[in-house]
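Below is the structure I would like to discuss, written out as structure tokens.
Presenting chain A:
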Amino acid sequence: MSSEPLIQIDRLNVEFPSKLGPVAAVKNVSFDIAPGEILCIVGESGSGKSVSSSAIMQLTKFSGGRVASGTIRFRSRNDGVIDLKNADEKTMRSIRGNEIGMIFQEPMSALNPNFTIGWQMAETLQIHRGQTRAQADARSLELLKLVRITEPEKRLTQYPFELSGGMLQRVVIAMALACEPDLLIADEPTTALDVTVQAEILGLIDTLRRETGAAVLFITHDMAVVAQMADRVVVMYQGEKVEEGPVRQILEAPQHAYTKVLLDAVPRLGEMRGKAAPEAMRVMGDDTDAKAESIHPSTKPILTVENLVKRFPIFGGFARKVVANVHAIEDISFTIHEKETLSLVGESGSGKSVTGRNILRLEQPTSGKVIFDGTDVLAQSPKDMRDLRRHMQMIFQDPYGSLNPQKRLLDQVAEPIHNFKLEKGSAIEDRVAGLFDRVRLPRDFMRRYPSELSGGQRQRVAIARALAVNPKFIVADEAVSALDVSVQAQVLNLMMELQADLGISYLFISHDMAVVERVSHRVAVMFMGRIVEIGTRQQIFENPQHNYTKTLLAAVPTLNPDIDIRDRTTLATKIPSPIHLAGYAPPKLVYQEVSEGHSVLINDLQ
Partner candidate 1 sequence: MIHGLKGRLLSGAVMFATVGMASTAVAQTPEGKLVIAINQEPQDLGAQGIYKEVNATGLRNVLEGLIAIDPATGEMIPVLATAWERVDGSTLRMTIREGVTFHDGSPLDAAAVATSINWVWSPENAFTIQEYAGPGVITAEAIDAMTIEVTSSEPDPLLEFRMTLGGVSSAVQLAEAPERHFDTPIGTGPYVFDEWQRGQYWSADVNPDWWGLTADDAYGTTTPDFAELQLVFRTENAARVAMVQSGEAQMAMFPSSSECDRAADENAYDCVTGPSTTYLYGRLDHSLHADPILQDPRIREAVFLGLDIKGLVGLIGLASVPQGQLGTKEAIGFNEDLSPYPYDPERAMALLAEAKADGVDISSLNIEIVGRDSTPRISTIVQAMGAMLQGVGIGNEVRVQTPQEFNPRVRIGGYANEPNRQMMQIHVKQNPSGDYGLLLLSNFACPEIDDPTGPARSSVYCDADFDAALEAAMGLYGDERDAAMQALVKAIHDRHLTVPLALLDRGYLVESGIEFTFGTDHRIQAVYINKVD
Partner candidate 2 sequence: MAYVIKRICNSLLILFITISFVFIAGRLIGDPALNMLGSGASDLAINNLREAAGLNDPLFVQYVRYIGGILTGDFGVSYRYGYSVLPSENLSEIAQPVLDIVLERIPATFALAGAALSVAVPLGIFMGVTAAANPRSAADRIVTVLSLAGVSVVQFWLGLMLIVLFAVQLGWLPTGGYGGFSYVILPALTLAARPIGRIAQVTRSAVIQELSKPYIVTARAKGVPEFKVVYVHALKNASIPIVTMIGDELSALLTGAILVEKVFAWPGVGLLIIDSLSRSDLPLIQASIAVVAALVVTVNLLVDFSYRLLNPSIRLGHTGA
């Protein structure tokens, strides 16, 4: 390893045009990367971390950006040290994909859907190495083996949509490594992936780095990922570098206030060990710490779900008959008590969100029973169902999408009040004002439109809206997943505070194990549409029984930089298909009660 840096970025400034004139996305950022080193840039959205990396590749210009000043000195194989800021397009093309490879956030959309994997991999080699298609295919095969993809020969002839997300990300990595680049830029490469897949990909990148000696610029928002990957860390906030240092120093002795906030807000898996009740999140300088008192649910059931099944029919053939079904959820049963939070946790496709929507009858379940507060939900007429919704509300994942962009916040929060005719005239506005107070939003926001608010503020509006009808039960579907960690903590605390004050029960749907551990009374782990394990939080996190639960827990990245993640590098696995021919009846699920309230699925998906 030479001590001479591979790339030196010096006082980089990148601007984007906007309605208000040029906006600086990156301000005076400097950092170096040594050969073979992994440098992580960490920051929340708007920090400029991704812009910095695309500026290296001169890709910002395609989205209208302009490198205003600064230098990007790169030690090129052929041309010696050159400034990539001023390099011409021809030079850049010889560097892109050749000396610098790049990996992206969403493998599904990062590959061209209309060309085979083989074609796309060969393209790089044909451009930079002048290889024939046959030569390129041979090299592609090697690469696919390198990234440990099953059946590599077959993959070459497949199209992107035929592969799972984890496999595609391996393809993208293989493609980036095709010309043995000296620098690999990985821009949030695991954010779109499930936690188990994320672990595999992180392990793979780390392994490959060691095998090929390429330096890695790793961009992420996740401190836990940083802890696992980085040699050195650059922390960015609103376009500026706020702190830089070796990973251990950043994690253990952060200097800058923002780094501290970031680290503090991250829930750490296992930190709730031994505690029976949920606890509020740590938020620096937040006064809601007062509500840190534990919330204790009653024993009175508010919602009982029995054998809930949802299948989505697939029509086909001549008469549009149902030829197959997507078995979205299978035989789901659980109970939620008053003032209790039950978390449904699982990876994408596990059926956790479908369960939430079916309980509220936003979709019609195929079979099963939902009893809410003594009322059979599925037996209600559409009109009665509407009235019942007063008591059962929902908070959605996407704070940008769940608010109607064309309506003032006042009207949005007043929507349920209007629908259920709870108030009239100016009383509506008073009530909305009260709700804004309750979720700590300034009252003058009532006249604003959603686009004027930040993500966290929007989610508060969504909560206020759900509260408008004094519900007893709220389904929170990935309610904080889209928020930056610092904001996420505040919103979670607000939800817990409301539970304490108003006695609301939550069905908390999430993929984030650490958050679930923090906020839940009880937890149900879902996989392939089934609950594989259900119990109190302590039972699940401290004594997991089902293999899947164990895998899930092991895959969660932690803030401990000492864990070697390379041994997680496994072959990409194949998940059984949830699509079955019409008429298929799955085996009756059998649960074993391990201890009181702790059941494990024993006859399926072992």
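Picked so that all candidates are chains of the complex that A comes from, given by their letters.
Observations on the structure shown:
Here is the rule we go by: a residue touches a chain if its C-beta (ideal position, glycine included) is under 8 Å from a C-beta of that chain, and two chains touch if they have at least 3 such contacts; residues count from 1.
Predicted model, so just to flag it, every value in this text is computed and none were measured.
The listed chains 1 or 2 are all part of this complex, yet only 2 touches chain A. Residues of chain A that touch candidate 2 in their complex: 54, 57, 59, 62, 89, 92-98, 101-102, 104-106, 109-115, 123-124, 127-128, 159, 161-162, 172, 175-176, 312, 314, 316-318, 326, 579.
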